[in-house]
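First the structure, in the form of structure tokens, and then the observations on it.
Yeah, one chain of the complex is gone here, protein chain that is, but the others are all in their spots.
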Amino acid sequence: MPPKSQLWLLATLVVAGIVSAFSGRIDPYFLDVTMGVGIAVTLAASLNLINGFTGQFSLGHAGFMAVGAYSSAVITTNFGPKLLPLVGGQVWILFPLSLVVGGLLAALAGLAVGAPSLRLKGDYLAIVTLGFGEIIKVIFQNVDAVGGARGLVGIPNYTNLFWTFGVAAVTVYVVWALLNSTYGRGFLAVADDEVAAEAMGLNPTRYKITAFVVGSFFAGVAGGLYAHLKGYLNPGGFDFNKSIEIVVMVILGGMGRHVGVILAAILLTAVQEPLRQLGDWRMILYSLLLIVLMITRPQGLFVWPLWKKKQA
Amino acid sequence: MTELLQQLINGLSLGAIYALIALGYTMVYGVLRFINFAHSDVFMIGSYVGFYLAPKLGAGSVPGGLAVLFAAMAACALLGVIIEKLAYRPLRNRSTLTVLITAIGVSLLLQNGGQKLFGPNPRAFPKLFPETQLHFGELTVSSNQLIVLAVSVFLLVMLWWIVHRTRIGTAMRALSFNATAASLVGINNDAVISFTFALGSALAGAGGILYAMNYPSIDPLMGTLPGLKAFVAAVLGGIGNLPGAALGGLLIGLVETFISGTRASTFRDAIAFAILILILLFRPAGLLGKMRVEKV
Partner (left out) sequence: MSVLLQLDNVTIRFGGLTAVSEVSATVNEHELVGLIGPNGAGKTTVFNMVTGVYQPTSGGIAFAGKPTASLKPFELTERGIARTFQNIRLFPSLTVFDNVRVAFHLHLEHDALHSLSRGPKFHREEIALRERTRELLSIFNLERVQNEPAKSLPYGDQRRLEIIRALATQPKLLLLDEPAAGMNPAEKIELMKLIQFIQEKFRLAILLVEHDMKVVMGICQRIHVLEYGRKIAEGTPAEIRANPAVIAAYLGQEHA
């Protein structure tokens, strides 16, 4: 019998599949928001591995998301007509393949960024990842094959509830399983004290790169889902503000907490919708909230002493 | 050759502005060890102060222009002190990341508040000083460029004088050297930090005016890119190091100007980051900075 955690994952996938099958009866607007929530959970959980558990500070998650989004969109949009017949015209084969390829390319980008910059700490690392994120954006703006600054349009709308929540569940499982083992405690040890971790025989660089690569992979997959949800991509959408949005989810969720970060991702995405009615005031309120929360609850929104003990 | 000199002058006048902004980043980093993300938006506010006050202070003449410049610096200094008091002071001794996120929050607040207050569309910046074009052979220098250079040099000298020749400047240096020791010898850390913010923000305000004079339209998001580049300049020079920030600013301005003249011009905005990454990878302490070694 598989372990309990894997049964949970399986159950979530089955439920996502069933609900998805009936998604025709769900209000399209609500459906759209719900899928956005699923993507946000994937992004937040994957960044949580890097920033929360391994104690790094990446401000470039949107850049990796962009790599995944563009790669998978190019596969389905530009090469879809040629590739589809090869898989018997089955979208449910082509689409996840394109997501995985997007994820792998994002992971590759994560490796390229991570490997040289991991010597840096704290705000320096933050700035380098921010820089990489912006460079990725500028590159996409300058490549005409993917629409340049105008963006990429006509991406098929393959994303549905099953894929968004399936991917979110897999991401959460992977991050959880990776950490809940003797091997995985090394991530936390590296975050706590790198020098001591090294003295205990842990290779900090390997842990950090693993976190970066795995985190970037899922950011890339989330990007692919996003591309096939919206139907178009605009390089400006993957700027620094998008990265900040994800970072805020991780911080308000309580850096390095599984449940808190998922809740924060759901809350922050869902709350955007009613706030839209506020128009210009929305972002003003958002930034004020951010400042006040950082001052009053830097440990996150959902962290109480009781929880802390349970998860430690 | 003329082409080269022309680019050099353009690059220097752009670089001087980056230098002014970079100094603010570096001073705050020196005393508080964090990146003040909102600094670039204080720079934007400086431009808008100029925009609104120009007609009232008689811009278009030299005294009028200087009055606008001075008013923008004063307003930004005040804004810097307020931001520090309300947002950063409650976070003393918290983790860098908490402060960094708060700073990002302040930055977003200024940008979005600016869009609400000033309107999101670009505005044409008024003429502050009488403008002429000076010709030296085939070389063309606008009077605005000369003003940028003159004002920047004057402000840099003033800053040097404040930091090295006044009591409060000495206190600033003491604080950035060792905050605990500084408070032990009776330095009022909070007052020095306020002063540092005032000084850095005033320079950003001046930068905002000078920038707007040469790039005639302003908008509430205008701070982001020059701000990031100025930050790169600060890291390039060695963050926390004042001459380093000035040097870094000039270098970034020059590199950017020379790149703009080539075919790679659309990648101009990525260049600053590429430089930053190279610097951090090969000489993380920056050109003039000293490396801190963690004690085991």
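Assorted remarks:
Letters A and B name the chains as they come in the text, with residue numbers starting at 1 for each one.
The rule we apply is simple: a residue touches a chain if its C-beta (ideal position, glycine included) is under 8 Å from a C-beta of that chain, and two chains touch if they have at least 3 such contacts.
All values derive from a computational prediction rather than experimental measurement.
In the complete complex, the hidden chain is touched by one of A:Gln90, A:Asn157 or A:Asn203, namely A:Asn203.
Across the entire complex, the residue among A:Ser181, A:Gln277 or A:Thr296 in touch with the chain not shown is A:Ser181. Interface with the hidden chain, as seen from chain A, comprises residues 2-3, 5-6, 174, 177-178, 180-186, 188-189, 192-193, 195-204, 210, 309, 312.
Quick note on the criterion: only the chains that are shown with their structure count from here on.
Across the interface of their complex, chain A is touched by residues 34-35, 87, 90-91, 94-102, 104-109, 111-113, 115-116, 224, 228, 231-232, 235, 266-267, 269-270, 273-274, 276-277, 280-281, 284, 294, 296 of chain B. Chain A makes touch with chain B in their complex at residues 57, 116-117, 119-120, 122-124, 126-128, 130-132, 134-135, 138-139, 141-142, 195, 240-241, 244, 247-248, 251, 280-281, 283-284, 286-288, 290-291, 294-295, 298.
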